[in-house]
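Note that this complex is displayed minus one protein chain, with the remaining chains in position.
Right, chain A next:
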Amino acid sequence: MKKINLYITSLILLAFTACNNDFESEFDLSPDERASEAVKEFKEVLTSSEYGWLTHYYPNPNKFGGYTYILNFGETGTVSMNWDLYDYPDQAEYSVKMIEEPILIFDTYSKFSKMTDPEIGELGKGYGGELEFSFVRQSADGDTLYLAERVNEDPMVLVKATAETSAQLREYAKHAEHLTRRNESVVPFYFNLSVDGWDSSVNMVFDENRSIAFLSYMLAGESKRELMPVNFTHEGFEFHHPLVLNGIGVRSFKYDASKNQFDITDVDVTGAFKYETIYTAELDGMVTKLFGPKSFDSSGKYISPKLLSLMSGLRIDGASFKSFDVDPYLKSWAPKTFEIFFDDWTAIKFAIDDFEQVSEDIVVIKSTEYVFEWSPPFDNQEGIDAVMNTEKGVAIRALITSVKGWTIVPVEIKEFGTDYYLVSNEDPEMYVFFE
């Protein structure tokens, strides 16, 4: 009987409590309505800029620099775009969807997809960018949108473009040419940044393929080096983040055509990147790494304009200079050589007893003899002398075997396959890029 009373009491309590529909939401709209509203708002913001949005997108700042895009989102789901590398307007489909939060998705292939294309950058991995971005916030004035990659959460900042932005984008590649020295008049190799308040200058070598800079400098007597992602602007270029020495940070640079230098534009900082004849940093272990007994051969196909001018016309039989080649491998395996390679597949090979080291990053190519080839014209001393005993040949030999040596400036120091510049200490306008 007691049990029955208990059942009845429970049932009555249940009847009065379980069906209480008077739940009051803290929101005016249902979750789905709010989701739909958030998607709509995100899309409205994206489509609100008449000239689109400018973004300096860093797909993976640990390995690559930034790429600049103008993205103009249309209301019908099409985004028109262009980028800084070259003028190639492109279109893609885009959408904004609710996937836990409003997400911008680049739906079809475009210039922007190159940031995730496994064929570009690292094979199979690409540049490391993403195609999906969540909305983080909008600046108070509405001119800046802060997005984040959906997976890695790295930022993508969209700044409202103006009527001039599209034309300005075409200026970017010009500054890339200044850094890569393409179409550049003859300048000393070293591109040094000097800043008021810094103790030493910072040398920069730019890797165009990855849009990243290799910075080397001395700090309190210690050799320092780091990779700095770079992106271009219509005025010059900027670092991914400030480089701070002695408490002074620099990031943005503007090209001064009259001086062929990049001036710092950061507030309250004075200084500039200039082409100079001196290299203040010293990188440890470079000679051993690249010219030591366990190093491998490399080929220098990119030659500075001044050196190329010296090399041209070396042979009067019509064959042209093609490259410098270094074979520093074990002497017991084959003679170590430094070679002048011609386009008829012949070479003049300087026999090297050992590559000498003046300092950790200066190598001397000391040679008194040649290694003969198997076939003419350089299969005997007379054949070689006919070329190397000319006025030009003597000058080239003097440059190559100079006791001042060549400074090794890597593009990036890797365990294997380091690409580097070899810069003549006789004349820093003479340099070769080896890979």
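The rule is simple: a residue touches a chain if its C-beta (ideal position, glycine included) is under 8 Å from a C-beta of that chain, and two chains touch if they have at least 3 such contacts; residues count from 1.
Convention: contacts and distances are computed from a predicted model.
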item: Among "Branched-chain amino acid transport system permease protein", "Acetyl-CoA acetyltransferase", "Substrate import-associated zinc metallohydrolase lipoprotein" or "Paraquat-inducible protein A", the UniProt name of the subunit that does not appear here; value: "Substrate import-associated zinc metallohydrolase lipoprotein"
item: Among A:9, A:108 or A:246, the residue in touch with the chain that has been omitted; value: A:108
item: Which residue of A:95, A:209, A:260 or A:320 touches the chain not shown here; value: A:95
item: Where the missing chain touches chain A, by residue; value: 4, 7-8, 11, 14-15, 18-19, 21, 30, 32, 76-77, 91-93, 95, 105-110, 113, 116-119, 123-126, 131-132, 150
